[in-house]
Every structure is written in structure tokens, then in C-alpha cells.
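This structure is in C-alpha cells; I'll ask about it shortly.
Certain chains of the assembly are absent from this excerpt, and the rest are unmoved.
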Amino acid sequence: MVKRPCSKLLRISCRDETGLVHKITGVLYRGGCNIVSNHEFVEPGTGAFFMRTGFEGGSELAELRREMVAALPAGASIDLTASGSRRIVAMVTREPHCLGELLLRAAHKDLPAKIVGVVGSRPDLQGLSESFGVPFYLASTTDCSHAEHEADVRRLLGEIAPDYVVLAKYMRILSPQFVADHAGRIINIHHSFLPAFTGARPYQQAYERGVKIIGATAHFVTSELDAGPIIAQDVQHVDHRFTARKMAAAGRDVEKMVLAKALRWVLEDRVFVSGNKTVVFD
Amino acid sequence: MVKRPCSKLLRISCRDETGLVHKITGVLYRGGCNIVSNHEFVEPGTGAFFMRTGFEGGSELAELRREMVAALPAGASIDLTASGSRRIVAMVTREPHCLGELLLRAAHKDLPAKIVGVVGSRPDLQGLSESFGVPFYLASTTDCSHAEHEADVRRLLGEIAPDYVVLAKYMRILSPQFVADHAGRIINIHHSFLPAFTGARPYQQAYERGVKIIGATAHFVTSELDAGPIIAQDVQHVDHRFTARKMAAAGRDVEKMVLAKALRWVLEDRVFVSGNKTVVFD
């Protein structure tokens, strides 16, 4: 079982300036907080400052927040939260390996989240979802336009109101409007080491190019296909004996592990988005 | 010290047909040859058959070859060779890590080749080459056109007549004619996991895309830039703390190891080219 490693969490992003860490730790120190973990990073090109601090005890969060606002430059983004489990929805089509991985981990407290629903564009994974006691919602793509399908999904997400939506091998492209409405809250697993092999059938593309490694990429979804901020990537070696089908089979192992890792980082509030990149305090 | 693992080598490529392995091993058996290693592969899509067999003893190679030609379908490519060290030329510009790796390995019998010359487009690596007793030839690119530079290189290679040319961070693009004239004999190291980041400044491209892995690709050079048959690839994890410069530093370690591995496979006759792919019997 993986516990969130601290009971309270501070996340700050702002422009860097001299003495920031001293000021921030000063507020925590005077507030009687006990720091149990701390990461900071200043992005060289942009001068953006990111800090994630886990702490215990101390003043009320509202009080700390007031002090922090007073101490920091105007415009700083300041999150102060007590830790707690998140609610996520998984969207799927037919392939079970990513959904199964998430269901298993969530069921056995190996992911700090509750999967509150699975939305399928096909009915194939209803049994898998329900065997873990998770409601399955069919937003069929048969006999309806993509717009109608997306309206169904939108309505379902509106009712469920999850913290994050995980595209766990959901094989359709969401509209820019849909993505904009859920900005920063949709995580996708793409079955290649992006930016190689964007778009459809990446394993077929990889096979045709004759690569010796295949990979997978977990990323936030933005309106540009396969171009959102990358959270995690991993690869596996292949050789001439791998057909496109065998590459896909081997790739599934990479996909589910990369997705699980990226999702944990997001759920533990370890990920900051900076432009089209991520800062991950693992 | 790495020894070539057998004293004689048979390499066959042809269209697959039933009984091929039986026929080939029959020729070897009747010729009194002792097989010490054997690999075969039939490419699913094309039905192309590849076989590499190391053996000792037996009839004269010319005699075996006659028997093999008689036993195999017309048009089969049959190589029968006694093993021996190859002669290679390295082409470089400024970066020393790949050249140094090759010089060290060749000097200490960790590569089955003799580096018989280094051709530099700049004089920077003359000292490194000569410290290993390897002649350095300057084919300058200063105050001359690329065509003149390439003519210099062509003349040098004509005189040295190496078995293979290794582009060990040679930062120029060879003309299609040059490549065609040395088809299948030029190996390049590209500083990305192709097909991601073709062309110039791949680490800068990788940095801008925010990838979490960088890589390197050793491939045969063809007339299409960065599109030749891939021999070996490897990657390394990076994170948000890596600037483009730091990615390049980390990448150098991958580059030199991938190049050395691919080159060893080529020199040990383990690599077959099949269309735009390679079959590597490692």
C-alpha cells in the first residue's frame, strides 16, 4: 500500500526572485509547520519557479495561505491542501490492459484515487469494470456521430464530476472544445515514444520504419493531437523478429506501466505544467 | 579481448522454401564442417530467408561454395569467408567521444577491426587520432565548397580502401552520389531515437518538446537523410532539470555505446539488410 507521504501539501509557482525559498520556508517555520519533503526548481529559460513542500502540523491552511500571499510576489499561484484521495474516470474502447492495471491498483490502495466510473465507447470492458465494483457507462459510437458521442461523454462527466479523466486506450480524438473545457485534467497514454509516430497505428509505423525500440508516452491532452505536455515515457527493445502485432503485445506492458506511473505522479500533486512541458517532482 | 567466435562463416539470404535449413546443413555435414553457431530467420511479410552459420574444419571454401550453389535456389546470396579483421575509416568533425571510444576499443582488441585512418572536416581531433598511432587526414571544409570537400574525402577513401566508413559525429550531409558509391558500407550515429528528431540539433528539438527520454540511433547511411536501415538504438531517461546542453552531455554516453555496439555487429557479419530494415543475429 502506498500512502500519500504527508498530511498537508504546499504547491507554489511564480516568477523566480532572490530569497523566495527563504521567504516561503519562513512562513512555514513561523506557522509551526514541520517540513517533511521539499522540492524546488527554477526553469533556466523562463525563470519560472516551482516548489512542492509536504508538511505536518502548524496553523490552519487558510491562515498559512494569507501569510503566504503576503510574503510572495503578486500573481504567485499558491495551493495549500490537505491530502486526500482523488476521484477519477477512465475512458476506454476495447483493450483491457490499461484499465485492468488501474482497477487493480486502485482496488488494492496502490494508487491514491478512487475510480468512480468507466466510460466506454464500446461495451467490451463492462464486465471487467463491474468485477471491480466500478460502474460502467456506455457512450456508444455506433449509429451516432462523434459529436453525439462526445455530448454523451460530456453529460456523464458533468454528473460524475471527477478530478481527472484518464484515457486508458480510448481510441477516439476529443474535440478542441471538449479538451479546453477539461484543460489540465485529461491524461492520455499514447502507444509510441512521442514525438515519433503520432497519430494512428504507431506500432505499424514503428514496424515499417524498422526501429529497435518501441515505447509509450503519458501526457496531458491538449487541442493539438499527441502534442500535449509529456508526463512520463518508457521504452522496450525489440528486434527483427517482432511483427507489428508482436510489437503491440510487448508495447502493452510499457503502456500500462507508464500510465500508472504518470497517473500516480499527477494524483500525488507532483506534476506542474510549464508551457508545453512538465516539471515532475518524483 | 573479444574474439570472432568461429574461424569460418556462412551467410545466406534468399527466398524461403521448404527444406532450406536441411539442405544447407546437409552441405556442411557432408563437407565435414562442425557447426558452432547458427541463426536463421524468415521475414514474415516478404518471405525472405536469412541464415548465418559459424563453423570449423571441413572442405575448402571454394568447394563448399560450389556445393552450396548447387543445393540452393537460383539467385541465393551466399557468402563463405574465413574470419579476419576489417579495415575501417572514421570520419569526424569536432566531438571526440565517439572517435575516442572506437580508438580505445580497436587499440585493445575490443573491436574486430583496425582503424586505418581518421578523416576530419576540421583539425580538432588530429591529436587524439595520432596519440593512438592512427593517421589523421584533414579534408577541410573551410574556404571550399561541400563538393570540393567531398571530392577530397572520396580521393582519401579511394586510396585507403577501407571495408567500412564510420561517421563518428561527422556533422555534414554526404551527397546521394557519394552514398550510392559506398552503399551498405557507411554507418552513422544519429543523436536521437529516430524517427524522432531527424535533421539538425536533435537535442534542442528534444528539449523544446519536453521529452522524458533521449536516445541515439546507429544506422546505415542511404540517400535519404536519417532514414537508412537502423542497426541499434538505445535511450536514457531525462527530466525537467535537463537543458538542451545537459541532454547533449548525457546523450554522448548513449551515442558512443550504441555506435560501438552496432559497429561490432557489422564487423562480426551479424547484420543483414532487408529493404529498409536490418536483421541482426546477435
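In order of appearance the chains are A and B, and numbering begins at 1 in each one.
As a working rule, contacts are C-beta pairs under 8 Å (C-beta built on N, C-alpha and C of every residue); 3 or more make two chains touch, one makes a residue touch a chain.
Since the model is a prediction, treat every value here as computed from it, not as a measurement.
The copy number for the entire complex in this file, given 2 shown chains of one sequence, is 4.
Just so it is clear, only the chains that are shown with their structure count from here on.
Rounded to whole angstrom, the centroid-to-centroid distance between subunit A and subunit B, based on C-alpha atoms, equals 40 Å. Within the complex formed with subunit B, the subunit A residues making contact are 41, 43-45, 193-197, 209-213, 215, 229-235, 239-241, 243, 274, 276-280, 282.
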